[in-house]
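And now, chain A:
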Amino acid sequence: MSRFAVETRDLSRRFGRRWALARINIQVEPGERFLIVGSNGSGKTTLLRILSTVLDATHGDLLLFGQPPGRDPSWTRAQLGLLSHLHNVYSDLSGPENIRVFLRLLGRGDEPVEPWFERVGLEVRPDPVRSYSAGMMKRLSFARLLSQKPQLALIDEPYGQLDPAGFGFVDELLTDLSESGTTVVVASHQVDRARMLCQRAILLDQGQLRWEGPAVDVARAWGALHG
Partner candidate 1 sequence: MIFRQAIEIFRKDLLIEWRGKARFVALAVFAATILLMMSFAIGPNNKELQAHASGYIWIAVLLTSTQLLAGSFQSETEGGALEGLRLLPVFPPSLFYGKAIANWLFLVLLVVLVLPLSFALFDLSIQGSYGLLALVILLGTAGVAAPGTLYAALTARAPAQQLMLPLLLFPLLVPTLLAAVKVTALVFVGDPMGQAGGWLGLLACFDVVFWMFGGVLFWKLVES
Partner candidate 2 sequence: MQPALDGVVQGGEGFVYAVYALTWLTILGYTAFVLLTRGPR
């Protein structure tokens, strides 16, 4: 039994002949804000997808809340939420309808959806999500994530597609999430922004873990790696 929210042992993933991720060992404490930094193709997204159980590892072990996700997949999935570059919503439905669908599937269909929209600063509108701007889509994805009330939030590029005003909003959301007890794992290449928000960080390069330490130092590690 591990006391960590996320623990990996030599976690590795092969696509064809290429190892997108090799020998990743990380431990994330419950309630921690954990940052994953790396350039494009360094394996950030692959790692998050494996942590979210959408993708299987080729090698190594993953423990979520102390147990392998395969032991009780539906319990594990009830604990976690993923915000990926795909928005994971139905383009033909409106924002509120989307959130409603997800809530109903979670067995919480009688809860109101409006508070979540208020929380992410999105208007409750009846038009289909297809017509949303990229920024609105991002906010909707956040609303979906928050409404799931996850114990573990996996967030891929929270700042992507947002304007500077949106950056502050993301910071605030992530802080709130973690203050309510949720473990937050963030992958980003907005190093300067994200490091102020998180406690610990790892640096990925070509699928390998090259550095881990306090998040404030990640910019120096990045500098050391990329010269």
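Methods note: a contact is a pair of C-beta atoms (placed from the backbone, for glycine too) under 8 Å apart; a residue touches a chain by one contact, two chains touch by 3 or more; residues count from 1.
The candidate set was assembled so that all candidates are chains of the complex that A comes from, given by their letters.
Computed from a prediction, not measured in an experiment: that's the story for all the values here.
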{"item": "Complex member in contact with chain A (any copy), out of 1 or 2", "value": "1"}
{"item": "Candidate 1-touching residues of chain A, taken from the complex the two chains share", "value": "52-54, 73-75, 77-78, 80-82, 84, 86-94, 97, 101-102, 104-107, 109, 128-129, 144, 148"}
